[in-house]
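Before I ask anything, let me first share the structure, which is written out below as structure tokens.
All protein chains of the complex are present and in place, except for one that has been dropped.
Showing chain A:
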Amino acid sequence: MKKVYINSAVTISAQDTFESDRFLKSVKKLSGKTIVARYPNYKDYIATANLRRMAEGVKMGVTAASKALKDAKITQPDAIITGTGMGCIDDTEKFLNAIISNDEQFLTPTAFIQSTHNTVGAQIALGLQCKAYNNTYSHAALSFEWALMDAQLRLQQEEAENVLVGGYEELGKEIINYRRMMEDADGFGIQVPYSEGASFFVVSSEKTEHSVELIDMEAHSTLSTTSIQDSLKQFLAKNNVDISQIDVFVSGRNGDVFDSYYDLTAELFENITQLQYKHLSGEFYTASAFGLWTAYSMLSRQEIPEAMIFKGEIKFDNHIILIYNQFKGRDHSFILLKR
């Protein structure tokens, strides 16, 4: 079975991460109910005529994808795979509100056309004239993970050599506020703002000087607090990785009551450096793609941003990182990376 490498990683997020080389050295403290991403200058990546029609998620997705390809020096990927939990929610709300306020009359198609979940994958394909495999996953907090697992499968089965894979989310204007309202009504709810962003990667069966190896990954729709430790142990054993070999543990802590899953997992390790990222990215269904970006950057640059420390010390020689994310005690994912 072919090995899988991540050869480039790009993220647009609430932090200054897109064209900055400073890897979370100066971070913005996020507060409030929701927070928008730091939008790049899209005109450098997308023709002005096309920009007008695009909602924020499409703009972020296409832009991040374009830079990920450029960084990996790939012009035509063998597959384009995206993940998004809420899809093109901005245009969805726009069209829905037009239906409601005009009693189903005098509607124009633009927002409807752009509202399907696969719009980002489609726009990337259109821009590249890429007729290859094209797929979109929309499965809550596993949307991005499934895109990455599909990419892994294509590379392992030698159906592709270079796959463009990414996750994106836009805030939208309405449903997000209700989701926040419900969250805040829950005393044990998410403690970071809801946010948005786009993270894209080129994964490949070819190793380059910037490669980080994706050893393996796994997803579980449900795992109980009593089975989480065993599941992780089994995953590591399957990949012949000993718990002591893991240098860094990156978790998707968001301050809600389900952080207990991360605490239970951390118990397995002695003196490990525990990192978190959702206080930097905000929470959204594909925030874990931001988590992967941090892990890729840590391994390829051999540096750990101070802002990510949850517990433990900054180490300087790191080989293996474990990323674990879940959402509300559901949709668990393990990702194992190696320098």
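The definition used in the following text is that a contact is a pair of C-beta atoms (placed from the backbone, for glycine too) under 8 Å apart; a residue touches a chain by one contact, two chains touch by 3 or more; residues count from 1.
The working rule: contacts and distances are computed from a predicted model.
J.: Tell me the UniProt name of the left-out chain, picking from "ABC transporter permease", "Fe-S cluster assembly ATPase SufC", "Beta-ketoacyl-[acyl-carrier-protein] synthase family protein" or "Monovalent cation/H+ antiporter subunit D family protein".
T.: "Beta-ketoacyl-[acyl-carrier-protein] synthase family protein"
J.: Among A:70, A:179, A:315 or A:339, which residue is in touch with the absent chain?
T.: Residue touching the absent chain, from the options given: A:179.
J.: Which residue among A:118, A:162, A:199 or A:276 touches the omitted chain?
T.: A:118
J.: Spell out the interface residues on chain A facing the chain that's missing from view.
T.: On the chain A side, contact with the omitted chain comes from 80, 85-87, 92, 95-96, 99-100, 103-105, 107-109, 112-119, 121-123, 125-126, 128-140, 142-143, 146, 150, 153, 156-157, 174-175, 178-179, 181-182, 219-223, 285, 330.
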